[in-house]
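Of the protein chains in this complex, one is absent; all others appear in place.
Naming follows writing order (A and B), and every chain is counted from residue 1.
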Amino acid sequence: MIWIERLIRIALGLTFAIAGALKIPDPQSFAESIDRFQLVPWPGAVAMSSLLPWLELIAGGCLIFGWWKKGALSWITWLLALFWAALVIAAARGLNVECGCFGRFAGETGTLVPLVRDTGLLLAAGALWWLWSRSDKSRNTNS
Amino acid sequence: MSLPAVALAKEGWLRQAAFIFLLALVPAAWSAFFSPVRVSWTRVVQGEVSLAVVRSWNPKEVLWVDARPTAEFDADHIPDAVSLNLEGWNQRFPQFLDRWQPGVKTVVYCSSTSCNLSAEVADRLRHSSINQVYVLSGGWEAWLKDSGREPTKSQ
Partner (left out) sequence: MRWTLLLPLLLTGSALGADLHWDTETQSFETKPGDQELVAHYRFTNTGSTPVTIDQVKTSCGCTTAELTKKTYGPGESGEIVVRFNLEGRSGATEKSIVVTTGDPQKSNTYLHLKVNIPEAVHLEPTILLWRVGDQPETKDLHITVDPRFPTKVTDVESDSSDIKVEIQTVKPGQDLNVKVTPKNLSQPEGATLVIRTDYPTENPQSFYAYIRIK
């Protein structure tokens, strides 16, 4: 059973670490992406674009190497849930994250694919929490 | 199940998360304030005003300009607004001039915050020596929200 925990943990950690690392050199693009959701004012988007990539990188890295595992997974779960909520709100608002000029791109808001992928990652995180709680229980009953 | 162990485990994740956060704050601060690719904190469109501010002006002094494509203007627009966009500039600018008076505040809007047509039309107006040109923050969407209406999907 240990190998499946390691598999999910490293995969999830790698996904986040890489995602974070890719966003660090281009905070401008990330801030603009956040801004398109219209959930926070611009300064908020700038603050998030500075902090989130590093959180992802460090939390992902911690998960890969097994350091501060619970803290790292907490952040990852929280970020996934946040992004999931943002996508749902954007889809519900019919938010036209396109140019909003001609209705050409009106139908395509591009939220479905990220939503599906995010759900998958959330399930992976959930599986990890479950696996850990089982091993905690078995450790507790043994001690 | 031993309760102290559960309690300690619960406290553990919070403390760990806090450490990770503090650890991330250092490079985040660098990204925000010192990085060569840091993002500007202000994103002010020149002459941007909120609907609240426009409402505080004397309505007789406000001239609304709709920078959206003609089809959207025809469907619905701010009452008494003049349609003006870059493509139809030569035909429509004289119509704008007929409505314009020196001393009037011209407020340009497009569909929402995410379009830049209003900024482009506003720039062109200023380039044509019209002064007191403003851009409505939030655009048509802000107007609808203010009058209690929801934007339709096609908008």
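Simple rule for what comes next: a contact is a pair of C-beta atoms (placed from the backbone, for glycine too) under 8 Å apart; a residue touches a chain by one contact, two chains touch by 3 or more.
On a predicted model such as this, the values are computed, not experimentally measured, just so you know.
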**Request:** From the listed residues B:35, B:116 or B:132, report the one that touches the chain absent from this view.
**Result:** B:116
**Contact residue for the chain not shown (choose from B:36, B:59, B:79 or B:102)** = B:102
**Residue touching the undisplayed chain, where the options are A:18, A:81 or A:123** = A:18
**Request:** Quick one: say which of B:56, B:129 or B:147 touches the chain that got left out.
**Result:** B:129
**Message:** Could you pull out which residues of chain B are in touch with the chain that's been left out?
**Reply:** 69, 85-90, 93-94, 97-98, 100-102, 115-117, 120, 124, 127-130
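To be clear about the criterion, only the chains that are shown with their structure count from here on.
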**Message:** For chain A versus chain B, what separation do you get between their C-alpha means, in angstrom?
**Reply:** 27
**Request:** State the interface residues of chain B toward chain A in the complex, per the touch definition above.
**Result:** 1-2, 5-6, 9, 12-21, 23-25, 27-29, 31-32, 35, 37-43, 68-69, 110-115, 117, 151, 153-155
**Request:** Would you pull the chain A residues touching chain B in the complex into a rising list?
**Result:** 24-28, 31, 35-36, 38, 42-43, 46-47, 49-51, 53-55, 57-59, 62, 68-75, 94, 96-103, 106, 136-137, 140-141, 143
